[in-house]
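A single protein chain has been removed from this complex, and every other one stays in its place.
And then chain A:
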Amino acid sequence: MIRFLIISALSIVFLTSCALKTTEGLRQVDFIKVEVENPYFSNPEIDYVYKAKIEVYNKNFGGILIIKKTGIKTHRVVFTTEFGSKLFDFKFEGDDFTKNFVVEDLDRKFIINILRDDFKLLINEKANVLMAYESDNQSVFKTKSDKRYNFYFLDKETEKLSKIVNTSKTKEKVEIAYTAIEENIADIISIKHNNIKLRIDLEKFKK
């Protein structure tokens, strides 16, 4: 009896610590979709310009985030202050990443790595589907990138991408949420980190 209690207690601890809350309440389904797409920064004709608010460890910064698809596999991501001076200028080309410019105060490896990973996830246009899940109103596709996983949440009715959750095997790390979506442009985007106190809110410039 005691043995049974220990085993069940252990298995509860084990199972709960291992269960990723991202897929809670979802049912696994067969999938026909081989790739999941993110259309929000994929049009080379568009200058994507957003007002950005960054909250990091209770400090606030503002600026302008500018993203442009400059080649088949190339994106430029530039962040400036409201006055226009550049804080960083990155180039993503396939899996290659180039720092064109970074101000001295931001040029630390751990900061650059976080920014690189966040923006790579933001602009990544396609990923191979590993598994599929669904709920009553959402289709969810699990993909892999390096040692992490990304879960793409699509609204069943509109088929629009509403959320990407980046996870380790057991924990949610980053969440990107898209709202106010019109014609493959998300007017409002939020990037929230769970393991560090970092949040980036983006609001598209209105014409």
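Assorted remarks:
Going forward, contacts are C-beta pairs under 8 Å (C-beta built on N, C-alpha and C of every residue); 3 or more make two chains touch, one makes a residue touch a chain; residues count from 1.
Here is the rule we go by: contacts and distances are computed from a predicted model.
One subunit of the complex is not drawn; among "Cysteine desulfurase", "RNA polymerase sigma-70 factor, ECF subfamily", "Outer membrane lipoprotein carrier protein" or "Sugar ABC transporter ATP-binding protein", its UniProt record names it "Outer membrane lipoprotein carrier protein". The chain omitted from view is touched by exactly one of A:V36, A:V78, A:V140 or A:A186, namely A:V78.
The chain not shown here is touched by just one of A:I64, A:V140 or A:L161, and that residue is A:I64.
Within the full complex, the residue among A:K51, A:K120 or A:R199 touching the omitted chain is A:K51.
Mapped onto chain A, contacts with the missing chain fall at residues 45, 47, 49, 51, 53, 59-60, 62, 64, 66, 68, 70, 76, 78, 80, 82-86, 89, 100-101, 103-104, 203, 205-206.
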